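Only one protein chain is missing; all other protein chains are in place.
Let's look at subunit A:
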Amino acid sequence: MEDDDDDDDDDEPVDVLPKLREECMSGCKKEIDNYKACEERIAEKGHGDCESWYFDQLACVDKCVVPKLFEYTK
């Protein structure tokens, strides 16, 4: 791959999606806290999984990201 610093616009394009998701996480504190609580619960218990709480978290982030994402694509 090119490593030239001289190339003006040969940089790898950077997707905006991970950054958008990070930003949207700030509006989902309740879901994140619930998920972390679940993580600690199952760590104590030794069994079980936290998929439902993970889904709550993802759904909350999605609700924030989805209406905005296509503004950053053609």
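A few points about this structure:
Simple rule for what comes next: a residue touches a chain if its C-beta (ideal position, glycine included) is under 8 Å from a C-beta of that chain, and two chains touch if they have at least 3 such contacts; residues count from 1.
We adopt the following convention: contacts and distances are computed from a predicted model.
Of the names listed as "Protein transport protein SEC24 A", "Cytochrome c domain-containing protein", "Cell cycle control protein" or "Lipoyl amidotransferase LIPT1, mitochondrial", the one that matches the UniProt record for the absent chain is "Cytochrome c domain-containing protein". Interface residues of subunit A facing the missing partner chain: 12-18, 21-22, 25, 30, 33-43, 47-56, 58-59, 61-63, 66-67, 69-74.
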